[in-house]
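Note that this complex is displayed minus one protein chain, with the remaining chains in position.
Per-chain residue numbering starts at 1, and chain names A and B are given in the order in which the chains are listed.
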Amino acid sequence: MSAILQIDTPGRAAIDVTARIADIVAASDAAGGLVHLFIQHTSASLTVQENADPDVMADLLDWLDRTAPETGPYRHRAEGPDDMPAHLKSAMTATSLTVPFENGRLLLGTWQGIYLLEHRRAKHRRRIVVTLVPEL
Amino acid sequence: MSAILQIDTPGRAAIDVTARIADIVAASDAAGGLVHLFIQHTSASLTVQENADPDVMADLLDWLDRTAPETGPYRHRAEGPDDMPAHLKSAMTATSLTVPFENGRLLLGTWQGIYLLEHRRAKHRRRIVVTLVPEL
Partner (left out) sequence: MSAILQIDTPGRAAIDVTARIADIVAASDAAGGLVHLFIQHTSASLTVQENADPDVMADLLDWLDRTAPETGPYRHRAEGPDDMPAHLKSAMTATSLTVPFENGRLLLGTWQGIYLLEHRRAKHRRRIVVTLVPEL
């Protein structure tokens, strides 16, 4: 069964959702498998990144701004200057993401966290579909 | 069992394949799971993006052109000036992609569509391996 995770964002930010995902995995009695995340939006996205130094996520957001700048040029302008860059940042990171688990624990590396990236300026309520998948 | 989806592209384009994937999912009698797409090419790729305003996909293709320009510099030139940029665009979007489903319906967000991105100038026949995966 899939669960829906609702995350309220403050606008442009990287939000650590690792603990929320770990809780869902911990509640499973499967010996192992994968946890799959799918974000139901195209102006917010997912990534696995370093969780040790918060400067890493600040630098990542700034670099996304430089790589997909609001200056464009873009056709799609009706939803504000930050909307088309948000779609591009979403396309170059991840909409779906999968992490293995074993005995109720995520098999993340020592310094890995799972992040929701909010690319819009305004606050949003975002939905992630979380599905547990068996292993062979 | 995996199914092969063949898509004929007109050259550089974003092609909405959502209905083709939805049909495969609708034919399944599983209560829920994931549909997995794998494109068997490295100069075309997959993405989930907004399907409301077609300008979004036009802007995405233009931005990919600016981010991976034909001017290079590149070593790999033998297959034409659009081939190496096509590989780069493929690397920064997705070769594999997974979407959850429930009761025969894709759990996409309201404005999400699944797209095949053709990065070459010439028309191509592209193959996507579609696999249904159970959930725990």
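In the analysis below, a contact is a pair of C-beta atoms (placed from the backbone, for glycine too) under 8 Å apart; a residue touches a chain by one contact, two chains touch by 3 or more.
If you're wondering where the values come from, they're calculated on a predicted model, not measured in any experiment.
**Q** Which of A:8, A:23 or A:102 touches the chain that is not shown?
**A** Among A:8, A:23 or A:102, only A:102 touches the chain that is not shown.
**Q** In the full complex, which of A:9, A:42 or A:93 touches the chain missing from this view?
**A** A:93
**Q** By the contact criterion defined above, which parts of chain A meet the unshown chain? Give residue numbers in ascending order.
**A** 32-34, 47-50, 53, 55-56, 58-60, 62-63, 67, 92-94, 97-100, 102, 107-112, 133-136
**Q** Using the document's contact rule, name the residues of chain B that touch the chain not shown here.
**A** Here the touching residues of chain B are 1-2, 28, 30, 33, 36, 38-43, 67-68, 72-76, 78, 84, 87-88, 90-92, 94-96, 98, 127, 129, 131-134.
Assume only the chains that are shown with their structure count from here on.
**Q** Centre to centre, by mean C-alpha position, how many angstrom separate chain A and chain B?
**A** That gives a centre separation of 20 Å.
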